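All protein chains but one are shown in place.
Per-chain numbering from 1; labels A and B assigned in written order.
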Amino acid sequence: MILSLLQILIFPGFLFLFILALSAEYIDRKLYARMQTRVGPPWFQPFADFIKLLSKELIIPELADRFIFKILPLVACAAAATAFLFIPVYNPQSLFTFKGNIVAVVYILTIPTLTYFLGGWYSRSLYSLIGSMRVLTQLFSYEVPLLMAVLAPGVLASSWTFSAVINFYGANGFLFLVNIIAFAVAIIAVQGKLEKVPFDIPEAETEIVAGTFTEYTGPLYAYFKLAMNIQAISVAALLAAVFMPFGYNLGFFLGIIIFLLKILFIIAVLTVVRTIFARIRMDQMVRFCWKYLTPMALLQILINIIIKAAVTQ
Amino acid sequence: MENNHPIVERIAAKYPELAGNIKVQSQNRLWMKIPYSDFRKFLEFAVTGLKINVFCMLTGLDDKENFSFIYHMADLNGLILNIETSVPKTNASIVTITDMYPAAELQEREITDLFGVAIEGLPEGHRYPLPDNWPEGEYPLRKDWTQDRLNKNPLKEKTEDCNA
Partner (left out) sequence: MPKKLVIPIGPQHPALKEPASFDVTLQGEKVENILVKLGYNHRGIEKACESKPYLHDLYLIERVCGICSHSHATCFLQAVEEIAGLNVPMRAKYIRSIIGEMERIHSHLLWLGVAAHEIGFDTLLMYTWRDREVIMDLLAILTGNRVNYAVNILGGVRKDISDEEKGQILKAMDILEERTKYYAHVATEEITIKKRLSKVGYLSPDDAVKMGAVGPTGRASKITRDIRAEEKYAAYGEVDFKVISDDNCDVYGRALVRVGELMQSYSIIRQLIKKLPDTPLKVPAPLKIPAGEAVSRYEAPRGEDVHYVRANGTDKPERVKLRAPTLANVQSVATMLQKGYLADVTIVIAAIDPCFSCTDRMIVAVNGKSEMTWKQLRQHSIDWYKKNRGVDFTKIKLGIRS
């Protein structure tokens, strides 16, 4: 009992996640800056920002629903962190495990996005309203290819449980490279989930100020930002477990190091993507997701079904 | 300089009585004065006959008894035709030229705001360039206007709700 409480609160739970999330933000910002020939922030900048935001004045719009307005950032944080608890870190077994937990994680990760939508909706500001409509439109576009891509490796492993998928690919050498198409699809779709360029449409600064977060200030905004960062880590861990299912049976320390390297790699890829593109328009995004991403994810599932049929025969 | 510019000849062919009012300052600068009653008719000729179809600038002038307006028009080859016309201050009203040159809209609003000249036929829209709470009856570019007039007639306090 105490052990699992410690696991939830400290490792691999909230504290670990908190530090990891803010470090990931640092890495993202530093890399982004260096690629733009800027100096970039010092290592403690995300922590300092978080503390500073907590000490700022909290302003709630007059027309907003006070209770929902206040509770949403916490819900977002909690949902993003909960998803992480189901994802394996250094051994194939995650902290809490049950059958089909890959599907569960993907759905839990949708909750933060929904809170962004609700947050914007209940702010009752024009910019937030447009932002939240964009959040939803975007969700409907990237969620389908993302789900299909993440589930594709499981098709080959005949299971949608993390431990089964990891053990299956662990026993089959380099078979996980088959999923490369789904990995690419997932990386692009995740960019939409994390609202980063080229899919940062819901918070496009030059169009709708800060989108859904326009009215959020101080501590509430800090929690939303934290939720975003935790979400990034959770998503990276999910992709690492599903698409890079190796290095999970090497003991605690080596396992952690390999896990961190994988997270670092995914964060770096996401940063590179956001450095080299411009923001695209909502209609272009929707068209792109349905015209290219979804068929690609379907193709991956098809390939996996064929391979599976060939292997079992 | 001699009045032997091709444009001058074409104007003279159509309106012989105006030819004397044209001054050729250089190859690309023509100045002419025209009574306001003939102005619109001439402008129509300038658009269709002379292909002077770029509106550059509209200058308002306070000439003691009159308000004068210089319409600086250009063609696509670099010629500027400056047409000066004036209306008496007692009847300070001109007709818009936005039907022929839509680009003139903002500059006509400027004339309304800064000289207090009424422009007939100008579409509804925001005022330009003075602020919305500018006091009525103050026209800053008139020669007799000085800024201490605003002490007697200060800016209006705005009570409009910003969220409305």
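Following the convention adopted for this analysis, a contact is a pair of C-beta atoms (placed from the backbone, for glycine too) under 8 Å apart; a residue touches a chain by one contact, two chains touch by 3 or more.
Everything numeric in this text was worked out from a predicted model, so none of it was measured.
Interface note: of A:Gln36, A:Ser55 or A:Gln313, the residue touching the hidden chain in the full complex is A:Gln36. From the set A:Ala79, A:Ile201, A:Ile267 or A:Ile301, the residue in touch with the chain omitted from the display is A:Ile201, counting the whole complex. For chain B, the list of residues touching the undisplayed chain reads 25, 28-29, 31, 53-57, 59-61, 70, 72, 76-78, 80, 82, 101-103, 105-107, 110, 114, 125-131, 140-141, 147, 150-151, 154-155. Take chain A: the residues that touch the chain left off the picture are 35-38, 126-127, 129-130, 197-198, 200-201, 204-209, 275-284.
Throughout what follows, only the chains that are shown with their structure count from here on.
In this assembly, the C-alpha centroid of chain A lies 61 Å from the C-alpha centroid of chain B.
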